[in-house]
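Omission of a single protein chain aside, the complex is shown with its protein chains in their original locations.
Now for subunit A:
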Amino acid sequence: MTTTQSEVDFEEPGQVPGAPLLEVDDLFVEFRTRDGVAKVLNGVSYRVEPGETLAVLGESGSGKSVTAQTIMGILDMPPGFITGGEIRFHGENLLKASARRRREVRGSGIAMIFQDALSALNPVFTVGFQIEEQLRLRRGMSRKDARKRAVELLDQVKIPNAKGRVRQYPHEFSGGMRQRAMIAMSLALDPEMLIADEPTTALDVTVQAQIMDLLKDIQVERNMGLILITHDLGVVAEVADRIAVMYAGRIVEQSLARDLYRKPGHPYTQGLLDSLPRLDLKGTELRTIKGLPPSLLNVPKGCPFNPRCPRVQDICKTEVPPQHRLAPGRLSACHFAEELISGD
């Protein structure tokens, strides 16, 4: 593994020694559309350390992907506008960094894997070309060396016959192999941080498990920070160290994974856990969270979850709940968080 570039990155002037790997701090993003202003992120904060896996959980439209895109700097602007907050990588605020510096961080500092590898890979270039171009353009490798490295990377993500596969086009790969190729591509510049945006959603269940295992192995091997964006609680349970649950552009609960499963600190998390199909409750009706997530153009007053919340009180309809610190590293944005935890 070559780590020369990452070592150089540590010496960047904006970076603070000893600062966390990645910190999202009170991030606000809105989409200005013809129908009005949609507040997609409303004060999102989380941090990730090297070797740690943070799972960001939430329904479609909760803002989990937008946060990731803002970190990568690939948010469509306009219609997107960042209206507040900071994203610090090794203590350096990326939102204030030059376009050039941001480009340097992409791929080698923070890399990203997308949900649908078929559309995320360029259909008219070979898989090898798409891995090699980063090595050639950003590491100045020769074509020959880049090809060799691309084969190594495909080998690392356990693609059989990597030597032959490197010459093939994305459409010649199966779904799982395509996602592996995508992972190999994201690892090309030895990133310190990997964001996986629903990496297994488009795959079969068995393939999902293989891809998650692979991601976990690679993360441990390289001591990378990993943000795993998903709406699948089952995927999260096995790999996440910590979980951040998002709802309507806010983080409603943040906790160590096992604590969250043992005792959810927010009615929304509780609802999500209850809606998992369970073998021991076979034959009974599956519980669901009633209603739909709010339109971000028109978020309910008070707690955004209040129209769907089974424990709703008057205060929920008027006041936005602050973050309650339930334990070290455990936060919940519910007026009744303490009661939930202490067990009714």
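We take it that a contact is a pair of C-beta atoms (placed from the backbone, for glycine too) under 8 Å apart; a residue touches a chain by one contact, two chains touch by 3 or more; residues count from 1.
Definition applied: contacts and distances are computed from a predicted model.
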item	value
UniProt protein name of the chain not shown, from "Spore coat associated protein CotJA", "Biopolymer transport protein ExbD/TolR", "ATP synthase subunit b" or "ABC transporter permease"	"ABC transporter permease"
Of A:87, A:105 or A:341, the one touching the omitted chain in the full complex	A:105
Which residue of A:116, A:145, A:259 or A:274 touches the chain not shown here	A:116
Hidden partner chain, residues of subunit A it touches	72, 74, 76, 103-108, 111-112, 114, 116, 119-125, 133-134, 137-138, 169, 171, 185, 189
